[in-house]
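What follows is a short report on a single structure.
With one protein chain withheld, the remaining protein chains of the complex are depicted in position.
Here the chain labels run A and B in written order, and each chain numbers its own residues starting at 1.
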Amino acid sequence: MSTAKLATIAGILAWLAAAAPTRGHHSFAAEFDLDKPVTLHGTAVKWEMINPHSYITLDVKDDDGTVTRWSVEMGAPSALYRNGWRKDSVKVGDELTIEGYRARDGSNTIFGSQARLADGTRVLGGAPRNVPPPSPSGSSTPDKPPNP
Amino acid sequence: MGKLPGATIGCIFLTVFWLTPQPATAQTAEKSRESKPADLPRLADGHPDLEGLWHNESGYQAALKNLRGGGGLAVALGDFHSAGVPLPFPYWPTTKQIQEYRDLHDPYHDPEAHCHVPGVPRETEQPSSLFPFQIIQDERYVVILYEYTHDVRIIPEDGSSHPKQYWAWDGDSRGHWEGDTLVVDVANFNGRTWLDMEANFVDENEHVVERYTMTGADTIAYSATVEDPTVFTKPWTMELTLKRNPAKDQIVYYDCHEGERDVEHYPKSEGNTANPHE
Partner (left out) sequence: MILATSAIAARADAKPQSAEARVRSYSPPRLSDGTPDFRGIWQAQATAYLNIEGHAAEVGVRASPSIVVDPADGRIPYLPDALKQRAKNYESRATSDPAINCFQAGVPRAIFLPTPFQIFQSVGHLAIVYTDNHSYRIVLASSVPHDDGIDFFMGDSRGHWEADTLVVDVTDLGEETWLDAAGNYHSDQLHVVERYTLLGPDTMRYEATMTDPKVYARPWTVRLLLDRDRRPGARINEDECIDGPDGVWHHVSPLDPQAVLHHDYPAELAREGNHP
């Protein structure tokens, strides 16, 4: 996986996962490969706050200028909404850094587990109510399993 | 579970407070009979008022067996498990093979992955640990409005019988009260639903008896006894604790089918023989 330009806008790492709570309707591992972590740096083309999964479409530019379009899948909008997400939370042109896991079928699709946004202040992830905000160190594991 | 003695009818101003979570045990019914809570909110007909927004506190039966990343990620993804859900289910040898095959090779055909309604009792157990449901109730109907896939179950309380020519994902529900317990008999299933994401399943011969017992103003002890003689050798019972959501919470509608374009990414090895990306 080639690296791309790093986002120049600093932001707070926001936690997208607690993926199981957002995967209300099918098995994560059937579709995504936990052994294939991916980090994407790119420009938001589209933000769709829809069911059953929300999507960020991201244009990722390689060092040689090639642009690849990626689809970042996230949780259900009702779960994201309860964590402060709105349909205008990501705007076209926002610089984003997103970590996730690649789809097993080899397409340019990942399930987003962590994101650094242009404004960086959102708590993400479709986690259920009462989930504590992510630690600033951006560790990939929450301190305890979330409770609904 | 026998009849509960009639409780004192009282009119209580409902306040929202969090009770100590009650363990979902087979003795829950016994406890509620002994403690005979007189402080339940009640409708004019004397029955407990189940109205409000609820969720399954007993957790989400994550398909942990399908997570191949190891325990660390299981924690990161939320290591839920359902208290009180008996595993393994009492399959026949043939249907056990079917379940194992589907679990390993065919999760693509989980109807829920295609935005179908989850069926009964799955709708109460799995998505409702994450997405709540609203109950509206009067003397004639209990209606349950599930956030997930905007599923709806209309439960008449008029003592009417199941229809003869009717087959549905959620079946046909008929409710009556036994003391302070709402008993819902569900039949007329169409055989198209699974029980969870581990490919546990039922077919068109499913029959469910649910019990909703309010054990406090913010807690419902829920049980579902499932029988399906062509799938299971004997009936089995699932017990869950349902908790009331905070007062300011509301349903955030879950349109599903309209935005579904994720399931196409299931690989062929998971049952998606027509995956366009492989």
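What we mean here is this: a contact is a pair of C-beta atoms (placed from the backbone, for glycine too) under 8 Å apart; a residue touches a chain by one contact, two chains touch by 3 or more.
Given the structure is predicted, the values throughout are model-derived calculations rather than measurements.
Novice: Sort by label and list the shown chains the missing chain touches.
Specialist: A, B
Novice: Of the listed residues B:Val117, B:Leu182, B:Leu195 or B:Leu242, which contacts the missing chain in the full complex?
Specialist: Once the missing chain is taken into account, the touching residue is B:Val117.
Novice: If you put the missing chain back, which residues of chain A would it touch?
Specialist: For chain A, the residues touching the absent chain are 49, 77, 81, 86-88.
Novice: Counting contacts across the full complex, list the positions on chain B that touch the omitted chain.
Specialist: 43-44, 51, 94-95, 97-98, 101, 105, 114, 116-117, 134, 136-138, 140-141, 143, 145, 150-152, 154, 156, 160, 163, 165-170, 188, 190-192, 203-204, 230, 250-253, 255, 257-258, 268-269
Everything below uses one rule, namely that only the chains that are shown with their structure count from here on.
Novice: Roughly how far is chain A from chain B, going centre to centre by Cα mean, in whole Å?
Specialist: So the centre of chain A lies 30 Å away from the centre of chain B.
Novice: Please give the residue numbers of chain A that touch chain B in the complex, ascending.
Specialist: Per the touch definition, chain A meets chain B at residues 17-31, 34-35, 48, 50-53, 73, 76-79, 81-82, 103-107, 109, 128-129, 140-142, 145-146, 148.
Novice: So in the complex, which bits of chain B are touching chain A?
Specialist: 55-57, 59-60, 62-63, 66-70, 72-73, 75-80, 107-108, 110, 112-113, 115, 126-127, 129-131, 147-149, 197, 245-246, 249, 252-256, 258-260, 262-263, 265-267, 269-270, 275, 277-278
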